[in-house]
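Note that one protein chain is taken out, while the other chains of the complex remain in position.
Chain naming follows the written order as A and B, and within any one chain the residues start at number 1.
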Amino acid sequence: MTLRTATIGAFAAAGLVGGAAAADEIKVGLMFTLSGPAAVLGEQGRDGFLLAVEQLDGQLGGLDAKIIVIDDEQQPDLAASRARELVEREDVDFVVGPIFSNILQAIHGPITGSGKFLISSNAGTSNYAGAECHPNFFVTSYQNDQNHEVMGAYAEREGFASVFLLAPNYQAGRDSLAGFKRHFTGEIVSETYTPLGQLDFSAELAQIAAFQPEAVFAFMPGGMGVNLVRQYQQAGLGDLPFLSAFTVDESTLPAQQEAALGMLAGANWAPDFDYERSREFVAAYEERFGSIPGTYAMQAFDAAMLIDAAVRAVDGDLSDADALREALRSADFDSLRREFTFGHNHYPIQDFYLTEAVQREDGKFHTSIVERIFDDYQDTYADDCEME
Amino acid sequence: MTNLLILQLLNGVQLGILLFLVAAGLTLIFGIMDFINIAHGVLYMVGAYLMATFVVITGNFWLALPVAMAAALLFGLLLEYTIFRRLYERSHLDQVLATFGLVMIVTEGVRMIWGSTPLSVPIPALLSGSIPLLGIIQYPVYRLAIIGTGLVVALGLYLVINHTRTGMLLRAGASNRPMVSALGVNVGQLFAFVFAFGAMLAAFAGAIVAPVLSVDSGMGASVLILTFVVIVIGGIGSIKGAFVAAILVGVVDTLGRSFGPILLQMVMDPSAASQTGRTLAPMLIYILMAVVLAVRPAGLFGGRPA
Partner (left out) sequence: MSDAAARRPRRSGLGLPTRHMVAGALFVLLAALPFIATAIGDPFLVVVFTRILVFAIAALSLDLILGYGALVSFGHAAYIGLGAYCVGILSRHGVTDLGVHLAAAIGLSAIFATVTGAIALRTRGVYFIMITLAFGQMAYFFFVSFAAYGGDDGMSLAQRSTVFGSDLLRDSTTLFYLTLAILVGFYVVASALVGSRFGRVISGTRENALRMQAIGFRPFRYQLVAFVIAGCMAAVAGVLLANQAMFVSPAYMSWHRSGELIVMVILGGIGTLIGGVVGAFVVLLLEEWLAVFTTHWRMGLGIVLILVVFFSPGGVSGLVQRLFGGNR
């Protein structure tokens, strides 16, 4: 039972001939959801990371990079088992991933407990930002609530008197609405939770029409978001401001298309972010994979660059975990977001933006930055983290 | 409140109609051929993907629909010829195993051909927009069209089954299969016809729902379970049962989601009501099925326990 030592051909490290000592090599396990309906998000993460390694000539921090790609199949028990496989059998130095919060909860213990580093390029749950923060756990994305907080703050500033909230009935959905309400003081006409995976939103849309709120805030990731946005337009609600997070993004826009135009979202980046390095990344990703990268790809790319910079800072000496951790904490890399630092809980301190779905001249859809909402924003759980 | 109720009823009926289109084929295949087809849901998915493809190729919804249906029919016949035909005489469990395998193959095949990103189909101009209904509340024309189409199909099925020779054979086959073959009917041909027709109905449901729902590789699995719920509540083999059960499931699911918490607020405080409501909402159709089966172990219109 050899494991997926799928050092993907085109990306394979320029192998050193002869008895290259293991010390000249850095092993990174990528754990993303790569099968099933949610695979599109995991594929972005994987491709973003591999693109970075490719641009670094198959190296990370000057060491030949051996990348092991693992599919967590969105099954927490399998993910936990494969995470242990990565650290115990493959002896990787870093694990990067996953997309989903429940997978993060399952793999966090096995990886950090073994003394390896786990770098989450997407999921950022509140427990690991606060009381359960861990020295070997870093997040290059955000704390899960933050994109929702952006929209709450925006709704507050715009002075919407009443907002209708909509989210799937699971942990992330409940966190999302809690995040929105953190900065919004207006009236919440309804907090509606739908069963996870619900495809038809006619019941909820009828309620929205009946309540006549001044705006709608929704968190409906993946296929649910595609359905909601299209049905929202079809129900004739197009004039009602639609605020969202993880609902209108580069993974759903190819299917939402015109229906999403003008819809607003909270994000820490968008493909048209005004920064030279970011533009280069978007162009390279599009050329390589044929689609516009979303934040999932951007955050994984940054995770690779973070590792690269940290390993370089310790001169490739992976044996000194403390020095490596310090190097990671300094986050001394050129982020696609221009400014990026870690808080003491190893979650990012970064800017957040209001984005809008737009169509490019070549017909493709993407999110576009409208304005900055938060400056150097840190999550609200950091105070509970006792890490220095 | 009354307006909302009527609107939600319409929504429930529309969901029910879709479920009926998928369930009709499944209950016929099950009732007449005594065949458990786990792969019925993937035909629905394939219908949607074919529609998405042909809309792009032809650029016209009305042209794409018949082409997609023809392709789905061919696909159904291909499956019947290569796989299902070998399974008719096997046990239910073998059928489950083989068609489960088929689900995996087709689902992965779809991902390999069309990728993981969801696709979509635009609503045809003729049916776009909403019409005012009951004062301020709007209702999408396309959804009304789905309801209308479903009712026409249901009526057509009713006429075929109750007033034609084929229908007579189908009814006879559903209640006593050995007798039909003893009467000299070519059962093989009848089976192929039923299967291909059922496949096309499921694909049709997938195709007409494509403008409303996202087209992705998970859509087959989600509809499959609901469809089985429908045919079991209705009673296996009964088209009438499938229709009644489909509408019932659609309406209960839709109304439960929107009015459940409101009703619960009458007996408990609001926060507990909303918590209980959202715990119960997704369970409602399963509770409905459990209650129906506890009272009528062969479903509402089921003649014999399968």
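The definition used in the following text is that contacts are C-beta pairs under 8 Å (C-beta built on N, C-alpha and C of every residue); 3 or more make two chains touch, one makes a residue touch a chain.
In this text, all values refer to a predicted model and were calculated from it rather than measured experimentally.
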item: Among B:Ile32, B:Ala48, B:Ala98 or B:Leu119, the residue in touch with the chain that has been omitted; value: B:Ala98
item: Absent-chain contact - pick from A:Gln44, A:Gln59 or A:Thr125; value: A:Thr125
item: Footprint left on chain B by the chain that the document does not show; value: 30, 34, 36, 83, 86-87, 89-94, 96-98, 100-105, 107-109, 111-112, 177-178, 221, 225, 228-229, 232, 236, 275, 278-279, 282-283, 286-287, 289-290, 293-294, 297-299, 302, 305-306
item: Positions on chain A contacted by the hidden chain, ascending; value: 1-6, 34-35, 39, 71, 74-78, 80-81, 84-85, 88-89, 101-102, 105-106, 108-110, 125, 169-172, 174, 195-196
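Throughout what follows, only the chains that are shown with their structure count from here on.
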item: Distance between chain centroids, defined by C-alpha means - chain A, chain B (Å); value: 35
item: Parts of chain A lying in touch with chain B, wherever the complex brings them together; value: 35-37, 39-40, 43, 169, 191, 193-197, 199-200, 202-204, 206-207, 209-210, 212, 222-223, 226-227, 230-231, 234-236, 251-252, 254-258, 291
item: Residues of chain B touching chain A in the complex; value: 3-4, 7-8, 11-12, 14-15, 111, 115-120, 122-123, 128-130, 136-140, 142-143, 211-219, 222, 254-255, 257-258, 274, 278, 281-282
